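Every protein chain except one is present and positioned as in the full complex.
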Amino acid sequence: MARKSFMYSVLEAVQYEMRQDKNMIWIFELTPPVASTPGKPVINLETEFGRKRVVNTGIDENWMAGCVLGAGLAGSKAVTYIPYQGNCMCFQMLQNHAGKLRSMTGGDAGMPVVFILEMTGQTPGFAGQHSDYEIDTYYAHIPGLKTVIPSNPTDAKGMMVSAIRDPNPVVFLWADALRTLIEDVPDEQFTTPLDKAAVRTTGSDITVVGSGGGMPEVLKATEQLQKAGMKVETIDLRSLKPMDTETLVKSVQKTKRLLTVDQSYYTLCPGAEVIARVAENVEGARYKRVAFPDAPPPASPEMFLWMRPNADHIVGAAKKLVG
Amino acid sequence: MARKSFMYSVLEAVQYEMRQDKNMIWIFELTPPVASTPGKPVINLETEFGRKRVVNTGIDENWMAGCVLGAGLAGSKAVTYIPYQGNCMCFQMLQNHAGKLRSMTGGDAGMPVVFILEMTGQTPGFAGQHSDYEIDTYYAHIPGLKTVIPSNPTDAKGMMVSAIRDPNPVVFLWADALRTLIEDVPDEQFTTPLDKAAVRTTGSDITVVGSGGGMPEVLKATEQLQKAGMKVETIDLRSLKPMDTETLVKSVQKTKRLLTVDQSYYTLCPGAEVIARVAENVEGARYKRVAFPDAPPPASPEMFLWMRPNADHIVGAAKKLVG
Amino acid sequence: MGERDKHPSRTAETDRTSSTSRRTFLKGIAGAGAAISLGSKVAWANGEIGFWAKDLTAEQLIHMYTTIQRIRWYERTMVDKMLTEPNYRGYNHFYAGQEAVATGVSAALKNTGGIMEADLVYSTHRPSGHAIAKGVDVRKMAAEYDFRATGLNKGYGGEMHIADKSVGFMGADGMIGPGPVIATGSAFAIRARGSKQVVVNYGGDGTYATPHFHSTLNNATLLKLPFIYVLENNLYHQYAHYSYSTPMKDIATAAKTYGISGVVVDGQDVFQVYNAAKEAVERARAGEGPTLIEAKTYRYYNHWGAPGAKPGELGAFGYDPLAITSFRPEREVRAWMARDPVDISRNALISWKVLDRAKADAIEAAAKKEMIEAFAWADKQPMAKPEDGLKNVFVEGTVPPRQFG
Partner (left out) sequence: MGERDKHPSRTAETDRTSSTSRRTFLKGIAGAGAAISLGSKVAWANGEIGFWAKDLTAEQLIHMYTTIQRIRWYERTMVDKMLTEPNYRGYNHFYAGQEAVATGVSAALKNTGGIMEADLVYSTHRPSGHAIAKGVDVRKMAAEYDFRATGLNKGYGGEMHIADKSVGFMGADGMIGPGPVIATGSAFAIRARGSKQVVVNYGGDGTYATPHFHSTLNNATLLKLPFIYVLENNLYHQYAHYSYSTPMKDIATAAKTYGISGVVVDGQDVFQVYNAAKEAVERARAGEGPTLIEAKTYRYYNHWGAPGAKPGELGAFGYDPLAITSFRPEREVRAWMARDPVDISRNALISWKVLDRAKADAIEAAAKKEMIEAFAWADKQPMAKPEDGLKNVFVEGTVPPRQFG
């Protein structure tokens, strides 16, 4: 156990798997697979495994995605870390190939690969293209992909191990705002399921559902609400596809109040799916969404910070819903 | 007034606008802009306007989308018809550029352009890549684009006129299954709003909401249900973004039963957004979704036709919801 | 588009002997057009291609001829079904006319040992020839083309998605562009794990204009991948001549930009294709990087064929009468048919005394019989179970049905 960042936790998971499997590869573009943490050795996949297995490419994220997909089809485990600027450059490759090849070949195609897609959304001062958080919806709608979005270093490590060992293509959404989180994470390999939401606090007044980069503010709001006496059941989705309907439905059956929180644009945000699933299964509940408006995030900090959902917004919406 | 197909109706709209505006262009790849109908002149945009304004390109749908976007930025109205095989090749161009440029430039960028994106989903015998219907969700999540999906030749004409005259980029989803529909469509230009759902039948027992290529089966089911004595309010979304919340909410306030129907994959299908919007605004209603499972459509007609939502499925689900 | 006139029209030399297959072809299209009119220029080739083909064993040479005939008769048998059986459901992007390309390439590859040992082939929306040449079971293929539960891919894929990794046939792909990119990924994995495999990607002239073309060759070059791009230039992508999307006459010249080897071969001559492929394979196996091979070839049929087609009409075989932007002149179709890959290989082997006429005829008869039996077998196979559509989304389990609400 040692204090580790999101990046260190993930690279520790990858390093272990790459040591076990001499065929496994890692493709990156800007972000070198390097991380350090006090008291632990620096991890540098490029120097440890060499440039035949770990490659820095040109600016061609569609190729990066196609490369790991092709590597997987040829029987090698493969992971790519795609920077947020390119996280839709590779969209068609995942939507029409990675997600469909297994079905279209009746099971012949094997794709033991992981697409790490970085997303931002947390940084004032960068306009639409450089502060988008919208890809959760795009990728979660694709069938044949498992789309997960861990929200802390521990989950990130456990879910990365599971993702690498999963024989299916996994989209690992990497909310960049979480890079500053540091916590104690076990040194040994462990797995965290790719299809289970995590109930972060239990309560009977309201269910609050968030995910990924939105979770720090959700947890902050939860604390404030609890201090104000509200019994909040807070759920971290962790996996967008498959979505853990059971955990969601069970919770709202109890609380009859559901508030979803998204950094993604309102229309068709993951919270819409959460509400729809619950509404199909629970009667007489009340619903509300907090989300980014249907507008590209402007650069100006004044505009952006007003628009981005935060703990105050969540507290306000929860109070209205319960009150 | 004359009987016209979907294609004839749309090309009639386009032909008129291109005659008014000598700068307007049309880019296509496989589908020549040609249509005929008994008793009316053949429309052929390529021969009428010449190959400087109407161009058949190589297999590069991302370029097609970028081309009309750039034409629009330079002050020329522009339309492209992208075949269904390429309808996600151009995704990033719309997601990160067409949808964001106006906001990112504080209004400096003008994009009076229309992206016609063909989608299929209706054809047994073609596997995942060639029978997808999933793009409604992908494109509707993008801010800064108006995303519409007409379901009959009349709406197609009126909405195409509106789309061309709209100063914003419009995604015009073209459900290929509708090409066989033929109906009387006015000869003169008329406009149909890009932000209003159409109430196809009024009723007080249940609200059924569909769109685009799914509408023929929705209307068939409506008739069957009406014959069985159910008062069905059937709504055709027509526009996915902006979505006409008011019409939806008003209807479910009355019926307290909402059934959504989608050809798109279940998770994050447009129906999820419909339910979420209504659930945020109506209390005590019941909800159900009919949608394509979260699976790429298999080629085998036996599998595919069993999976694709049809009138029987809709009738069954409506009866369960009301009963 | 002033570049268009750099493309000479492709005509071909008369060849007086015909196999049964070619003779019946010509008969088949006779009603649809005027008399045969042939030019005098051969389809040409350049590059420094060796002549190893002549050194192959008789068995290997006969295998090539047999493969060409098997592909041809797979197509012919299917055509006949489409024309005569109203309930038949299969469709096809016919490979007839192009058989020498896949046959010559696969003859230079290792086709056994699965994905960790075989050479890997990525195919296109026009996969039948690539698959048969790589060794895919034709009965299962025929069953897959008709979406049967016991088809090669259990009825999930149909023609455009056949795949069989056990022989290194990585699959057809219905999209134009991404396939080659994915194929370089397999080549990357091979280089990383140090195995001796090579990866072949087939693509049409239509793939040149895709953004993926640059991506593929640039990355294959930079990483020196064991990768061979076999570009089958059959002059058309759907209903447009390749000059609408390609500024140069020989697409292989694009290799020069990357500093890799590019070669043009006569795609109708299986031995020339084999020679070029063998050189490229040896280079790739030796770690010397990728090759772009452009095979000049021609498809005899329309872009696509489906049941209910009638000769001479849209969707049928031979011509593209409704093509808008550009179309295939009948003269051109017939000229290419006169340089039939079946005849060229047959005549060569007879002149090399590897075969005599009787043996050649017997091989053809056997191929025909095999394919008729394969399709007959396919016809008797069970249909897919509807609920199985929920399988094979992931390796494990099924996804929930959602169509019932």
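Assorted remarks:
Letters A, B and C name the chains as they come in the text, with residue numbers starting at 1 for each one.
Here is the rule we go by: contacts are C-beta pairs under 8 Å (C-beta built on N, C-alpha and C of every residue); 3 or more make two chains touch, one makes a residue touch a chain.
Bear in mind the structure is a predicted one, so any value in this text is a computation, not a measurement.
The missing chain, though absent from the view, touches A, B, C when the full complex is examined. Across B:Lys4, B:His97, B:Arg238 or B:His313, the residue that sits in touch with the chain not pictured is B:His97. Among A:Ser9, A:Thr37 or A:Asn62, only A:Asn62 touches the chain that is left out of the view. Only one residue from B:Lys4, B:His130 or B:Lys146 touches the chain missing from this view: B:Lys146. Within the complete assembly, A:Gln129 is the residue of A:Gln129, A:Ser151 or A:Thr192 that touches the hidden chain.
The missing chain, though absent from the display, is touched by one residue of C:Ala58, C:Leu222, C:Ala286 or C:Val395; that residue is C:Leu222. Looking at chain A, the residues touching the absent chain are 30, 32, 34, 46, 56-60, 62-63, 85, 89, 125-130, 259, 266, 288-310, 313-314, 316-318, 320-321. Looking at chain B, the residues touching the absent chain are 22-23, 25, 52-53, 55, 57-58, 60, 62-63, 66-76, 78, 92-93, 96-97, 101-110, 143-144, 146, 167-168, 242. Within chain C, the residues in touch with the undisplayed chain are 1-3, 208-209, 211-215, 218-219, 221-224, 244-248, 253-254, 256-259.
We adopt the following convention: only the chains that are shown with their structure count from here on.
Among the remaining chains, the Cα-based centre furthest from that of chain C is the centre of A. Chain centres here are Cα means. That of chain B falls 36 Å from that of chain C.
With centres set at the average Cα position, the gap from chain A to chain B is 30 Å. A straight line joining the Cα centres of chain A and chain C is 42 Å long. The multi-chain contact residues of chain A, meaning those touching 2 or more other chains, are 92, 96, 103-104, 143-144, 242.
Touching two or more other chains at once are residues 155-157, 161, 173, 175, 211, 393, 399 of chain C.
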